[in-house]
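Structure first, commentary second.
All protein chains but one are shown in place.
Up next, subunit A:
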């Protein structure tokens, strides 16, 4: 997924090969990760797609099923991956993820610690940010989850950038060997305040910590603990509002004044459909009424109303 050397950059890797991970795109809400194999087939409600037809085609093109229906094959990115990965836990979404990476000041070469690993949604974006020379150390107390995450990172080709370990960070803290090496630490734990002292030990001075918690009570307790070693403690909530865009036919005729020869004695409270016999004083080319096609946008009616609070803090500089 991530180019680890210049020859592997997306712009140089344009043709699908056997063994590639691609995202099969049906619609914006129907996507599936598929590893291409010579003899493989993909079956969906549109029919059967042979992988062998895909090999040698550029990414971003249409491929057709035996019934002539098409899907798109896309290069995987952390954003697409977040939409298709299997949810073993509640995951972080794009608004939170992008804000976290920005606020943790993660740049290539950074060392970032994370707990828990969860479904690996954030880990993938963190790996993208530290590449090519940095590293993400991710910890989860759940053995199976850690294993599944490792398998995913293998599949997405980022395993050289992320190390997953099984460890109870709230109970044991981060491993001593990483002491003083972390540029940033991310906590997504039920009781983050228990891990804060250990996180402080791991961070380089002036390093940034982020704690993600759904409940304000968790934030409250975390902030109380943070105040002893950290400065610039700030708590945010980030949400996304998405918009629907549609071409809509709207009536653009005036409410009054367009039909002078007709009844213009008094203003009418209701909108009235104009007839076409108004001898072309409007340049629209439709017959029955003066309508125009306009592209309009409005917010989608439903949205995620809350994910979690993001608390950031910077390790105090004591030396």
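By definition in this document, a residue touches a chain if its C-beta (ideal position, glycine included) is under 8 Å from a C-beta of that chain, and two chains touch if they have at least 3 such contacts; residues count from 1.
FYI, contacts and distances are computed from a predicted model.
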Between "Ragulator complex protein LAMTOR3 homolog", "RNA polymerase II holoenzyme cyclin-like subunit", "NADH dehydrogenase [ubiquinone] 1 alpha subcomplex subunit 6" or "tRNA (adenine(58)-N(1))-methyltransferase non-catalytic subunit TRM6", choose the name on the UniProt record of the chain that's been left out. "tRNA (adenine(58)-N(1))-methyltransferase non-catalytic subunit TRM6"
Which is it among A:32, A:67, A:234 or A:249 that touches the chain not included here? A:234
Quick one: which of A:17, A:147, A:224 or A:251 touches the chain that's been left out? A:224
Which residue numbers on subunit A touch the omitted chain? 2-6, 8-12, 14, 25, 28, 58-62, 64, 70, 72-75, 77-79, 94-95, 97-99, 101-103, 105, 107-110, 125, 128-129, 131-133, 183, 204-206, 216, 219-220, 223-224, 227-229, 231-243, 245, 247, 295-297, 299, 309, 311, 314-319
